[in-house]
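My questions all concern the structure below.
Yeah, one chain of the complex is gone here, protein chain that is, but the others are all in their spots.
The block that comes next holds subunit A.
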Amino acid sequence: MKMLINGAERVVADALRGMAAAHPELRVDVDRRLVVRGDAPVEGKVGLVSGGGSGHEPLHAGFVGYGMLDAACCGEVFTSPVPDQMTQAAAAVHGGAGVLLIVKNYTGDVLNFDMAAELVEDEGIEVAKVVVQDDVAVTDSTFTAGRRGTGGTLFVEKLAGAAAQEGAPLAVVAEVARRAAEGSRSFGVALHGPTTPAKGSPTFDLPPDQLELGIGIHGEPGRERRAMLGAAEIADLTVDALLADYGPGPTGPLLCLTNGMGGTPLLELYGFHAEVVRALGARGITPARSLVGDYVTSLDMAGCSVSLCQVDDELLRLWDAPVSTPGLRRGR
């Protein structure tokens, strides 16, 4: 597979050099693989630190900026960053009001962030942690590492980021993050597996007439394969999987993210979003807000995920609050 790279070992560092060149408002440490808000630490503001394996751009580094994250730690492709990066990030963004760590639920991310949280506390910095586990495709959580953190992470970072930007204290920001995480559900499908730079070929082979259901964002195969379906059928199946998981059904306003995995054109994605909204409508639900685009990707994987977040008026207000990051910008 051809790639626009200088070599697999350099992919992450090269991307960070590019971010530094494109976004002078951010501090990019290419060696330590950290992206930090240029004005950090903001005095009296809770610092939001997230991070994870690279390959999901714009998540997380692309969400660093006003109204969202204060710092992102970039791991190797699909590999959690290490505790050193997280402690350095926390130190860089601590403005006296403590630090919130936003962690996607993967064994590696959780282990590394837990180690980091202990070290940060040892430095005398107050730390809270929220783990995002929104992927409804993982059904028997007792026999797995639990649900994966996927598209719902965007909701958590945006909502908690808005609360922190308004000056809310750590306990309140952490509570907003928890409510966002608990209200989020995601389900993804793949039409083609992603190609990691290290491997150079797709991490799973999907025949042209097959669809992979319940995929994650790391090129791990999904739970089930079926004959390829049309957009309307995929949307129905996705919406059913999401709504079934809310039990009695989501209450209150709903945020809807129709998210591209990196290799699906926006033309298809908007068409698919129309089907998602139609499918929701047929079940009596109108999303309060929609977002469509590539936000939580898996390299060049073709396919999409739908994330819903059940909110209240307060969270909806935080969703509408201004944000200015490379990956998400509005109202500012």
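By our rule, a residue touches a chain if its C-beta (ideal position, glycine included) is under 8 Å from a C-beta of that chain, and two chains touch if they have at least 3 such contacts; residues count from 1.
The definition used in the following text is that contacts and distances are computed from a predicted model.
**Q** Not counting the visible chains, the remaining one has a UniProt entry; which protein name from "NADH-quinone oxidoreductase subunit M", "Dihydroxyacetone kinase, C-terminal domain", "Dipeptide transport ATP-binding protein" or "Sugar ABC transporter permease" does it give?
**A** Its UniProt record gives the name "Dihydroxyacetone kinase, C-terminal domain".
**Q** Hey, which of A:V30, A:A91, A:M115 or A:A232 is the one touching the hidden chain?
**A** Residue touching the absent chain, from the options given: A:M115.
**Q** Of the residues A:M1, A:A22, A:A145 or A:M228, which one touches the chain left out of the display?
**A** A:A145
**Q** Going by the contact rule already stated, which one of A:G47, A:G98, A:G219 or A:G327 would touch the omitted chain in the full complex?
**A** Checking the options A:G47, A:G98, A:G219 or A:G327, the one contacting the hidden chain is A:G219.
**Q** Looking at the whole complex, which of A:P41, A:G75, A:G183 or A:P326 touches the chain that is not displayed?
**A** Within the whole complex, the residue contacting the unshown chain is A:G75.
**Q** Contact with the hidden chain only, please: which subunit A residues?
**A** 8, 53, 75-84, 106-108, 111-112, 115, 137-138, 140, 143-145, 148, 196, 198-199, 203-204, 216, 218-221, 223
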